[in-house]
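The chains shown are only part of the set, and none of them has been moved.
We just call them A and B in the order they show up, numbering each chain from 1.
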Amino acid sequence: MKYFSILHQRWYHFLHNEELKQKIYSIVFESDTPKGKLFDIILIGSIVLSVLLVILESMHIFPHSAYLVLRVVEYVLTLFFTIEYLARVYCLKQPRKYIFSFFGIVDLLATLPVYLSFFLHGTHYLLVIRAFRLIRIFRIFKLFTFINEGNLLLRSLWISAPKIFIFFFFVLILVTSMGTVMYAIEGDAPNSQFNNIPNSIYWAIVTMTTVGYGDITPVTPVGRFLSAVIMLIGYTIIAVPTGIVSATMVSEHKKLEKRRCPRCHRDGHDFEALYCKYCGARLKKTEPEKANEERRNDERF
Amino acid sequence: MKYFSILHQRWYHFLHNEELKQKIYSIVFESDTPKGKLFDIILIGSIVLSVLLVILESMHIFPHSAYLVLRVVEYVLTLFFTIEYLARVYCLKQPRKYIFSFFGIVDLLATLPVYLSFFLHGTHYLLVIRAFRLIRIFRIFKLFTFINEGNLLLRSLWISAPKIFIFFFFVLILVTSMGTVMYAIEGDAPNSQFNNIPNSIYWAIVTMTTVGYGDITPVTPVGRFLSAVIMLIGYTIIAVPTGIVSATMVSEHKKLEKRRCPRCHRDGHDFEALYCKYCGARLKKTEPEKANEERRNDERF
């Protein structure tokens, strides 16, 4: 009874040890200190190693005995990632914000599959989600140009999202209809690959996206004629998402060019820049800048 | 004789019962009342169910006895859609406008194939046209952002239509010529798949749209050389519709940005917005707005 009390007390101290939290925070979240930088490099190395192991394992080029070693390394790395995840949650004041952020979810999903693989066969391969953790690489090596460009890309995609959603809704209705009609036309041909509607819809998507594997192809004259029509429609339709993204990027580009220094009147400043890079004058705040200010706090994770 | 007279009288009353018409109108066309909303949700559920049934039927995963059930459900749903169509025609003051609108034609085509299937085999699958009725989903759930974006997309495609039509006319002449020339070159090779000109034209379309199934491929050196030329032409040509749609979207985007509030001078208002979303001032009317006003009346259907 007394023993549990001591344990409870220590646990309480651990949970509220602000000094320890600060120390861990500077290691796992920041990369300005030597320790933080070392941690980040080890982390990235572990992620790359872990993904490479999964790829190598699938190639069946090792002798049978080596697989035990591979498995042990994988467990060790997973343990490391689990401790890292717990440390991240532990040292934050608002862990919930991290846990439900993009990186928080990816970090969790990067460890879970291995634990799941004890119960369910095949989930083991899902640990490749770890690869997405590599996006951190830009922050660690302070490649801010790339972060800015990446943000511009994300912003363009984000602004285009409702248009692209509408577009996909329409494409889904179209491929369902086209697939069904092709099933009605081609389904009766001997050895037809259009043997059910889901396969025909799969064919319609393969065709409309211009992938064109050729594993399912029309053989009847009517089917070929309809396919040609679908291809030409797909040809026009491929222009739509491109047009959407192009138009958005042109518009974002122009906004960027409008960020003109009030003192020296030169433009070409990033959305996030606070001061003119030529004369140091304070730039006016832009809407994306405000959005980015909020995001920058989350970017840490 | 007297009996018919009574029947005729009742029919006349039914046809001119404005109160009933108003009641039905509020149910089938509007979704503001609880009844109207319920009707819309049942309708969308029925459409999805109906399309799913067709897909499931084609997969041959049910025991033979289940098909009778499937067929009965399909007839019940078709009856429901038929009654709905008649109700829509009945309750409008200008039914002709609805009947010849996009949704009016789709609604009719969504019921006809089942009736046709009594006489003609295979038409049964055309009922998948019902899927297009799902476009209503955006209006029902008041996803106006998506409707606006969809309208912008449609406007861009509509403005681009003559250019794209010209483009397709040219593409058709090109694939006909290319197909014929390839038939002349490849047609004599043993086991050639270029066994007639329609198949060669089909091949030219498959190639030029960069789908490339590989079910028909050139085997002679001259044929391969000409194919390479066609591909490189197709590569340039794929740029044209994309360029058309991109240019139109950039231009539409810019018009949108020109809708500036006369009081607070902020922009970014939708084409359809009547009042500034920041300060509530009345915005100036735009040409597309006027066009949309007309369309909004039809949009109901």
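Here is the rule we use: a residue touches a chain if its C-beta (ideal position, glycine included) is under 8 Å from a C-beta of that chain, and two chains touch if they have at least 3 such contacts.
The shown structure was predicted, so the numbers you read here are calculated from the model rather than taken from an experiment.
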Assembly copy number, counted for this structure file with 2 shown: 4
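Operating definition for what follows: only the chains that are shown with their structure count from here on.
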Degree value of the rotation bringing subunit A onto subunit B, based on Cα positions, nearest 5: 90
For the subunit B and subunit A complex, residues of the former touching the latter: 51, 54-55, 58-60, 122, 124-126, 128-129, 131-132, 134-135, 138, 145-146, 149-150, 152-153, 156-157, 164, 168, 171, 198-199, 201-202, 205-206, 209-215, 238, 241-242, 244-246, 248-250, 252-254, 257
Of subunit A, residues touching subunit B in the complex: 162-163, 165-167, 169-170, 173, 176-177, 180-181, 183-184, 187, 196-198, 201, 207, 210-214, 217, 221, 224-225, 227-228, 231-232, 234-236, 238-240, 242-244, 246-248, 250-251
